[in-house]
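Note that one protein chain is taken out, while the other chains of the complex remain in position.
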Amino acid sequence: MTNSWTDIKNTDLVLIMGGNAAEAHPCGFKWVTEAQQHRKAKLIVVDPRFTRSAAVADYYAPIRVGTDIAFLAGVINYLLINNKIHLDYVKLNTDASFLVKDEFGFDNGFFTGYNEGSRSYNKASWGYQMGPDGFVKTDDTLQDPQCVFQLMKKHFSRYTPEMVSKITGTPKDQFLKVAEMLGETSAPNKVMTILYALGWTQHSVGSQNIRTMAMIQLLLGNMGRPGGGVNALRGHANVQGITDMCALPENLSGYMSAPTDTDDTREKYMAARTGKAIRPNQMAFTQNFPKWHTSLMKAYYGNAATKENDFAYDWLPKRDGAYDVLAMFELMHQGKMNGFLCQGFNPLAAVPNKKKLSAGLSKLKYMVVFDPLETETSEFWKNFGPLNDVDPAKIRTEVFRLPTSCFAEETGTFTNSSRVISWKEKAVDPPGQSKADSEIISRLFMKLRELYAKDGGKLPEPIAALTWNYSNPSAPAPDEVLREINGRALVNLLAPPDPKNPDARVQSRWRQAPSSRASRSCVTMAARPAATGSIAARSAPPAISRNGAIRATRPGWAYSRAGASHGQPTAGFSTTAQAPMPRASPGIRPESIWPGTAAGRVAQTCPTSAPMPRPNRMSGRSS
Amino acid sequence: MSRLLQRYKDGDRMNHWFIALMFVLAALSGLAFFHPSMFFFANLFGGGSWTRILHPFLGLLMVLGFLGLFFRLWRDNLITAGDREWARHMGKMLSGDKAGLPPVGKYNYAQKLTFWVMALSLVVLLATGVMFWRPWFAPYFSVEAMRAAVLLHSVAAVVLILSTIMHVYAAIWVKGTIRAMTRGTVTESWAKTNHALWHQEVTKGR
Amino acid sequence: MASLQSLDVVARSATTLPTPQVRQAIPQVAKLIDESKCIGCKACQVACMNWNDLRDEVGETVGVYDNPVDLTPSSWTVMKFYEVEPKAGSLEWLIRKDGCMHCEDPGCLKACPSPGAIVKYANGIVDFISENCVGCGYCVKGCPFDVPRISQKDNKAYKCTLCSDRVSVGLEPACVKTCPTGAISFGTKDDMVSYGEKRAGELKERGFQNAGLYNPEGVGGTHVMYVLKHADKPQLEELPANPRIDPMVSLWKGLAKPLAVAGMIGAMVAGFFHYMKVGPVEDKAEKEEA
Partner (left out) sequence: MNPEGVARFYAVAMNEGPFPEHYEPFETPVGVNLMCPTNPKAVSNPAARVYKGDMEAFGKKEEFPYAATTYRLTEHLHFWTKHSRSNAITQPAPFVEIGEELAREKGIRQGDRVKVKSNRGEVIAACVVTKRMKALEVNGKKVHHVGIPIHWGFKGVTQNGYLANALTPFVGDANSQTPEYKAFLVNIEKA
């Protein structure tokens, strides 16, 4: 969410599309009914089905599944030709005036640079026009045919209401009615919010679905304003928590992109990821990437991570390819992955094409299922008649089932869609021999470390040198982990003098960020030669991620970045970073891991500040 | 001391008293549900729930019993031309002036009437009773139908009770009648006075 | 579930004498269900199950979202879904939380033959007292809303108690506590009526010209009320337009009772005096012989 649940009550118009907030998020939906009753807000639902959300909506329009971009592109076209845009906002806060390379083009379904063989684009021709000063050329009149605004007009002009209706199946009048209602919020005193979920992300064009909506909200000037934003509603109590704990294979803790085979040196790794502002007086969020990464490595390896050994960069696993959920099961299906630790995840039920899944799991040597429930996955080998028609005799996979505790059976935190973190106490003891996921993973780690110590083996350092200072190493206490993640000072630093008030010196601390155990607790190790143990799977995709004390706690780098952001204060960060909110800030700071998503909240914490730069919505994963 | 005439066989009498017994039980258990002032009757049957459980069975047994008697007596209860004549003089009957009445057969018009009214109300009681007999049959009937049923059931029950009261009073009022059901015999003079034609019939050829 | 004192019982089934009437100061309570805010999430159903420790059978899908499909002895409230088109082409999905309406003049109580099996408390809640229930099913016939259900297991009647046990200690009913969208509110009858009318007004602004409060007079008003989008057509959601105790029930439990009793007693008294006046019929013959 770019805004918070409670902020929905400030809106004038709610659009529910690519989601079904009333059914899948009933508790948060109270803020919609709140806005309807107390702010006379209208609710629009666009969905193939007349859902329970539609049942309480003011307007419903049907749409064919998988055609949201056509619908929303049509809205963009409507806004542009009817001038239903918040022009000042667009000029101030978007790249509308930026000039794009002349080579860039779009023709008959392809942008320039498409390579059919690799099914991918060479993006060389896509970039902005750079001036000799190293900054992007712009045209503030928005008239230059190569400026983003004009290109956008041209691109979306093809999405006429007729075409939209022809593709989406939405009757033209109903489409226009929705476009008109959305358009009204281009007025500076009107604001719209959009609530979406997996109905937009779970498509082959999921990310672009959301991006198109983000563009609409930018044109309408609804981003970074109370009651506005593009709001991804997370699937359950703690899926945000698991996502924040680098459950994604391409991420290290704190959403830092993990190194790949091509990043064989730290220099290359940093060069590829450290951003540089391309407009005057701006900062690139990632320009501090090296600082964050160093903090993380100090947290992982403490004194073993030194300048001399590149802060132990070589000990990090280097991805040799994709390890997203589909890639992982493809590898399994190809027989290239033959061991599987399946933690809080029911892939047989949750991953597409059960037949392929079942075939893949059958090729494993072993599978360990950590779950509080008897999942279908843990019994994929068992014949349940037509419901699971397999021949156990033909399946060699050895399956271990480790009962884990359920959310109410362990202390920890929940992180909700608003990125609000709540601490919860254990309510009951887990039944039988169930153990917390953290304990299981920790014991596994201790055993591995012991084996490395005893038998040595290839590259033992990543395991041997790992910081692991818990009172009970086999079962870290949630509050210990939380404290560790909050970070600790290695050395006191003084902030640079405030130009406005040179005498005052703000005491600040350079904090070392600790590691997130999750980076290991969520590992699914592929039993393959690469002793670097690639980070192979998100332990829990939206379909079923598990709450766990450890995964529910916070990425610690948030503080170190706050420190880092001193010196280049920008609206959002100076505000939040200097606001006295040691306990509260964790709830807020992680917003910024999505470039710009902090804005919505910053606008609330300091309403006076100008609307913040907007994100490019990176992916559908935020559901 | 005049001769005794056989009016009822043992079977008839046992059947009658069985019905009478069932009637009393069914009536008491039914009345318990009909009016709060009579709910205390439920205690005779072991409380409300037991009363609810037993009542339908008692009622059913009463009906079955009556069925038996019905087949024994229905012919004697067919209304005849003589009955209509008798009906015209009913007033004299009530004032006890027997002489003023035309002679009657085994049963007089009033008795026949009682017989048919009882038969009819029992049919209604059975039909409607089944409709809200929980747990077995009630589920098959709509609430509306059951509402009508409970109402009719009560009406029929009241009619039956009233005619029974009359039946009993008549037996007490006309001396020498009760022995017909207690011993099965009546005195010849009783027969002459109250059922002259029947008397001729049974004494014919002696 | 008798959780209030006998002092709170202002009406009692099959009871001829007045019940305690001293508790006048107790405010009448009411539950207001705002259909326009209900998303049919069934949280109220689960809350009801959990507070009252009810667990119905795990059923089947019969082709609708409703589950359990209807009220049962173990499901005291269920969500009912109605796909309707009040105006042609304008589909609406009305979702109604079904359950006991807690009538001011309860037909179940009127019909119940067992003293104290059904009571009405001073705060307006109509409650079934299971220990006195004989399982006759008369309440089913008395109810204008088809609410009571009789268990095949124990032959007792069950329905929503409006959480009389919670209310008696100053808590709101479990369903109200749980409702995530604020579609269910609870308070004094007066407050709920005025809030309901306010909501109906707001709905009219939103374009539901016939929105209104469902608080039927025919049963003296109810302690569970609805804000309906189409108050002019409650039948759209299987709600009776003018619910009242069925005339047949009124007759059966009204006039019929005194009449019948009078008739029966009258008959006996008449017999007695007739005997005394006219005397027995004795046959002459006997006398002559004597």
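We just call them A, B and C in the order they show up, numbering each chain from 1.
Here is the rule we use: contacts are C-beta pairs under 8 Å (C-beta built on N, C-alpha and C of every residue); 3 or more make two chains touch, one makes a residue touch a chain.
Not measured: the values here are computed from a predicted model.
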For the chain that's been dropped from view, list the shown partners it touches.
A, C
Answer key for A:Arg39, A:Lys137, A:His155 or A:Arg449 versus the chain not shown reads A:His155
Considering the complete complex, of C:Glu85, C:Asp154 or C:Glu217, the missing chain is touched by C:Glu85
In the full complex, which of A:Asp7, A:Glu34 or A:Asp95 touches the chain missing from this view?
A:Asp95
Can you say which of A:Thr212, A:Ser295 or A:Asn486 touches the chain missing from this structure?
A:Thr212
Which of these touches the unseen chain: A:Ser4, A:Thr33 or A:Thr170?
A:Thr170
Since one chain isn't shown, list which residues of chain C touch it in the complete complex.
39-42, 45-46, 49-50, 55-65, 67-68, 75, 83, 85, 91, 93
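By definition in this document, only the chains that are shown with their structure count from here on.
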CA centroid of chain A to CA centroid of chain B, Å
88
Cα centroid separation, chain A vs chain C, in Å, comes to 52
Touching residues (chain side chain C, partner chain A) in the complex:
36-41, 43, 91-95, 180-183, 199, 202, 205-207
Using the touch definition up top, name the residues of chain C that touch chain B in the complex.
14-16, 113-115, 117, 132, 134-138, 140-141, 146, 150, 152, 155, 246, 248-249, 251-252, 256-257, 260-261, 263-264, 267-268, 271, 274-275, 278-286, 289
Show me the residue ranges of chain B that touch chain C in the complex, using the header's touch definition.
1-2, 32-37, 39, 42, 47-49, 51-52, 94-96, 98, 132, 134-135, 138, 143-144, 146-148, 150-151, 154-155, 158, 161-162, 165-166, 169, 172-176, 187-190, 192-194
